[in-house]
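One structure follows; several queries about it will come next.
Selected chains only, in their assembly positions.
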Amino acid sequence: MDIQAPTAPAKPHEAVDTVVIRFCGDSGDGMQLTGTEFTKAAALHGNDLSTLPDFPAEIRAPAGTLAGVSGFQLSFSSQVVYTPGDAPDVLVAMNPAALRTNLADLLPNGVLIVNLGAFTANNLEKAGYKSNPLEDGSLDQKYRLYKVDISKLTQTALADSGLSTKEIGRCKNFFTLGLMFWMYNRNIVPEVENIKQKFSKLPAIADANVKVFKAGYHYGETAEIFTTSYEVRPATDIPKGKYRNITGNEATALGCVAAVKLSGLRLFLGSYPITPASDILHQLSLYKNFGIVTFQAEDEIAGITAAIGAAFGGSLALTTTSGPGMALKSEAMGLALMTELPLVIIDVQRGGPSTGLPTKTEQSDLLQAYYGRNGECPIPVIAACTPADCFNMAVEAFRLAVKYMTPVILLTDGYLANGAEPWLLPNIADLPKIEVAFRTDPVGFQVYARDAETLARQWVRPGTPGLEHRIGGLEKDFTSGNVSYDPDNHEAMIKIRAAKVAGIAKDIPLQAINGEPTGDLLVLGWGGTYGALTKATDECRARGLKVSSAHLRHLNPFPANLGEILRSFKRVLIPELNDGQLIKIVRAQFLVDAQGLNKIQGKPFKVAEVVASIEAHVGVVKAAEGGRSHVQGEVRA
Amino acid sequence: MSTNGTNGTAAAPIKLTRKDFTSDQDVRWCPGCGDYAILAQVQKVMPELGVARENIVFVSGIGCSSRFPYYMNTYGFHGIHGRAPAIASGLKISRPELQVWVVTGDGDGLSIGGNHLIHALRRNVDLKILLFNNRIYGLTKGQYSPTSELGKKTKSTPYGSIDHPFNPISVALGAAASFVARTIDTETKHLQEILLRAARFKGSAFIEIYQNCNVFNDGAFEVVTDKATKSDNQVVLEHGKPLIFGKERNKGVRLTGMFQPEVVTLGENGITEKDLLVHDETAPNAGLAFLLSQLEPPAFPVALGVLRAVERPTYDQLAVDQEKKLLGSKGDGDLRKLLHSGETWEVS
């Protein structure tokens, strides 16, 4: 396959299953691009993969500072990949600050590639280094350290390019990329094409980047310091079909576009920018030729209320946000509930409370999604579990909203939103239907008459003669929908609104279990922790522990069999990236003494953390069975 | 997609009457409330617009005034406090063929909802916005509002308000509103006229309506409504006409050398109509309209009528145009193509 590499690799190469690489450098160093390009190559190579970008909160913190470090981790493998990896096998650090903030994560004996040229006195000082760590020998002992003067090599490669020093400086990430292409035997041809296309408007830059990219590749091959390159073969046990790489936010946006096609309606997005949700707005803004109208509102309240107006008008209605914006939408969600209009609310969760950690991930808006409104205000809540799953859950959100005439909350998170994975492109014909039947018949029309099965009222489009009616946020009469202050009517309405949401349980899949249906421990999770929990469970099962996992995508209502599943295990562990939220709902609903594993660090779980906790909890079960029941209560590993 | 809507221009098949616009709901305002008069006039002019009932939507927030939609036999949405302009914007932008009216109060529209109001106006979403200004919170039983005068004693200001009030017309002009007018609940004919002008204007039309809350702020506008004093305290603007007012129509408004307004008497000191300010609704620079918006008794008459009417592209129309253009260049969106775009690979 000579297309695979233009120059046949001269050095030996070694096959490995899974590699975790982290690129890190200054915000200006282009690490997100490097990561993304390498990800593409891995995907094209047929690896399964998962990525985790990590941005600083500042747009561009001063160059060289710790605050300005930007990172991108990816795991790629010849096997199924669940997470971006606990710890990198390979760390590429483009400057001292990046080294300092990331080194602790590198595996012992891991590959450490540093850009020697950036280790200037000035940069060392900014990073808080008293002495140069590359020189005191400390690193050589623990890691396979490669000092490459990427800055200078780039400079040299482009000496004749006519570019300014500043412009040349911006090319150095392509050297890194080329080097990694060599190290992992990636095909450089498509990447060269890629670069040319990406910079097609700036041909000089395109040429320079290609040159540097190739220089990096050849450096790996030629330079004496690298002895081996590695081969990660295409993954084999993943389903056949056409794939693309996709982030959670992209998948969410595409799911919304799919909902447009599946329903035959137009879509209205009312949104206000907020990290990490803005990209959904950006992307949907591109698709006006799909019948999608995007409205950047003056604030989150205008975003959701404009969407409610559009829902009243008969459009698919959507609003997207993150934690603080979600809080602002609280009151209006009540209006959507009361008027029983379909509305999808997407909350891409981030670190809270308040402004919190805007660029970090967390699962701490679940209770807000459940309960964050005045009065009895039940709203279905669903959550995506992987980046690609955001597509499915966006479609599901619209399906439920339209079928049940209700607002629906879809929770994703920063980890899913920015992380990427290969996505098996769905067959459009297999997607669920979103059936829409606007009422047009004036005979016997009652605004709040309900479908016996779904308890949904009928949707009426203004413009329909004879169905003129008025709705609003005051309590409504059970049938006519007129304002009603009647006490019994109020209770009846509260109950039927709750019953409508509860009834959705009949319309969603039963909860699947990963592993045996009974056992010592059930690991119950939701949302973006799917990969880590599944992987950890699988590892423990492989070691013979009687543990299974179940991952919820429908949170309100729960799948009908959840109670039964919970009762089938001796102990239940609920790992969450919060201080314990799902656990509160599960304990209240099922009176199960579930235990929590909680991490609130703005970061996803590591598989090892979950494994350790599983082991501890299985240990408790065993101890109890051995009669030593004193090891009760809180076990947190 | 249904296309039976119109934008206030095409004629409805059957000529409707006022009764056709009266819903079956009991009207629940206090007896004597100025809202009744406004409702009556709105119901009266509706048939003139030639828009089918089903293509009209009234959207409101919360307040006495905001119960308005219940009484109109059209589509209606009684929203939450302050958010009517946003709800209406979403509706209008997603359904440009509907004629969308907003009814709001001085509290609903200028206190909690002030931001949505000014943003809808700057965007020029084609909404007809009626702000019932009674200078009080009616529904919550009598607190002062952002239009209440300094010193006003209310439930929440027992020692008098210390809040300088908004001038709603000035606020609207500050927000780059394209159509701005002022009228009064009791001035039946003027009210009708302004409603019709607004309905026929293409773009955001903002109307401040002085409305008497006879329970919590009775007589707030007496000086401009009382037969005895009104002609001296209001000047009815007409495009292209000089600003003349007064019982004997012998008073006028002119500008001083420093561009400050001044009340003069025709015939005194040789002053004639020629010296007076001539109203121009369509002036490119809105400075003049702004100057007029600030005239207030006792020194000046209040300016009633259309202060500004300058058409510019509406947000909803621009959105339609943008979509059309894109459809022209990219064609109708193809989901399969979209999903399969970017780099893909085959696992086999």
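By written order: A and B. Residues from 1 in each chain.
By our rule, a residue touches a chain if its C-beta (ideal position, glycine included) is under 8 Å from a C-beta of that chain, and two chains touch if they have at least 3 such contacts.
The model shown is predicted, which means the values in this text are computed figures rather than measured ones.
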item: Whole-complex copy numbers (one chain of each kind is displayed here); value: A x2, B x2
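In the analysis below, only the chains that are shown with their structure count from here on.
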item: Subunit A-subunit B separation of Cα centroids, rounded to whole Å; value: 45
item: Subunit B contact footprint on subunit A (complex, rising order); value: 40, 43-44, 46, 190, 194, 234-235, 238-245, 254, 257-258, 260-261, 266, 268, 270, 287-293, 295, 297-299, 301-302, 305-310, 312-315, 317, 331-332, 334-335, 339, 424-426, 428, 461-474, 482-483
item: Complex contacts: residues of subunit B adjacent to subunit A; value: 1-2, 4-5, 23, 25, 52-55, 57-59, 62, 69-70, 72-80, 83, 86-95, 97-98, 115-116, 119, 319, 322-323, 326-327, 330-333, 335-336, 338-340, 342-348
